[in-house]
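Below is one structure, written out as structure tokens; comments come after it.
With one protein chain withheld, the remaining protein chains of the complex are depicted in position.
Up next, subunit A:
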Amino acid sequence: MANVTNVAHAKSPSTRARIQAFGGFLTNMVLPNIGAFIAWGILTALFIPTGWIPNENLAKIVSPAITYLLPLLLAITGGRMVAGQRGAVMGAIGAIGLIVGSEIPMFLGAMIIGPLGGWVIKKFDKMLENKVPAGFEMIVNNFSIGILGFFLMVFSFYFIGPVIESANNFVTSAIRALVDTGFLPLLSLINEPAKVLFLNNVIDQGIYYPLGMQETLNAGKSIYFMVASNPGPGLGLLLAYTLFGNKIARRTAPGAIIIHFFGGIHELYFPYVLMKPVTILAMIAGGMSGITIFRLFDVGLVAGPSPGSIFAYLALTPKGNFIGIILGVAVATAVSFIVTSIILKLSKQPDNEEEFTASVEKAQTMKAEGKQVMQASIHPLHSDKLAKVSFACDAGAGSSALGATTFRKRLQKKAIEGIEVKHFRIEDVPKDTDVIVVHKDLSDRARLAHPDKRVITIENYLDDPNLAQLLNEIEKR
């Protein structure tokens, strides 16, 4: 018995760590690209035919940007995180197959094929390591990506079509079945995941709007216009990210709110769900409570709100229905806000500031070490995790390798284990690195390439006061 519990005990942290690492991976794939989502959102909110200042010419950008640009960016980032620049190229090549092979924007697919492409080329490079005759590296490098990329492109092209089709069929028949039960809040179970997977047009324009129009002919209004287009759940999610998300998410979410809630471009909140897939539960809960309120007050809209902004909602609300509509949106917002907040609180990554503060507070209660902890809180770090240290230089071969090797030796001497010390070209430092060590002459470039990372600058690769301090920090934990 004792053995069993021991094993379970030993296993659980590593599983948790792995899930956290995976969550961090998704986040890092999405976050650098939020700006592109926002640019697209502004463009769309302004210029589509139902937008603020319709402009047929500029609206031409809308579709290519969301079909090609955004998924490609995700795939490139994903590929780069796995295998540097070569991974990025492979990721993009793979993603274009998916994109052309499907008729809807392939976000989730791009987030899978990007890292997969990176992984493929990484494995292949590893296999060939040291086996390529001198002078042929360039040719082998280019043709390996070229040929493997070709296959990946064709594979993803043929693979994705059937997948999307069956997803469409599944969603359509599931919604029909749920409508037949008459208990509409259940629809959120399908709606919310389907929306985030960019099947929103399929479900709204393919299913709900026809149902809604039918009902409007008899009753003058319909709830079907609102079951999937309620902007409340997305607003709640983004509000929660605004208050409790990690640093970058916190800064970008307010902008996304404006475009989502007032502009009606729901796509803006999708990346935040993709970043932490479990928040789909918050979206479902929000959607369900919204529908429940709409039902309770027996309200509906007179036409399909497109785009689904709060203004479109109010403009399409028939007389006497305002209280029910506003309440439905508000309650959906509140519910998804609360659930998202709980999720964000529970799944806080250890590399987060709040967690850091919390751990500092916790430690402060241990009076014995009180002093040290206070000192630590005076100099807050970007990250309190120090598992991966990356030395970087221009070539990623010489001084960075020497620095990393020497640092490893120093760790070994102190019998410190579990720290990964590697060397890279500055631009290829992987995203899950905790600290980047770089020569002071190269620090600007390192900060430019990795604005969110802690960068330690040194002048001496063998014995630098800043390195000694880092060693000290590692030793203390």
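Keep in mind that, in the parts below, a residue touches a chain if its C-beta (ideal position, glycine included) is under 8 Å from a C-beta of that chain, and two chains touch if they have at least 3 such contacts; residues count from 1.
One rule holds for everything that comes next: contacts and distances are computed from a predicted model.
J.: The chain dropped from view, which UniProt name applies: "NADH-quinone oxidoreductase subunit K", "Small GTP-binding protein domain protein", "ABC transporter permease" or "Ascorbate-specific PTS system EIIA component"?
T.: Options "NADH-quinone oxidoreductase subunit K", "Small GTP-binding protein domain protein", "ABC transporter permease" or "Ascorbate-specific PTS system EIIA component" considered; the missing chain's recorded name is "Ascorbate-specific PTS system EIIA component".
J.: Identify the residue among A:P254, A:G320, A:G398 or A:P451 that touches the chain left out of the display.
T.: A:G398
J.: For a quick check of understanding: of A:N57, A:N130 or A:T181, which residue touches the chain that isn't displayed?
T.: A:N130
J.: Residues of subunit A in contact with the chain that isn't shown?
T.: 129-130, 134-135, 137-138, 393-399, 401-403, 405-406, 409-410, 423, 425, 439-442, 460-463
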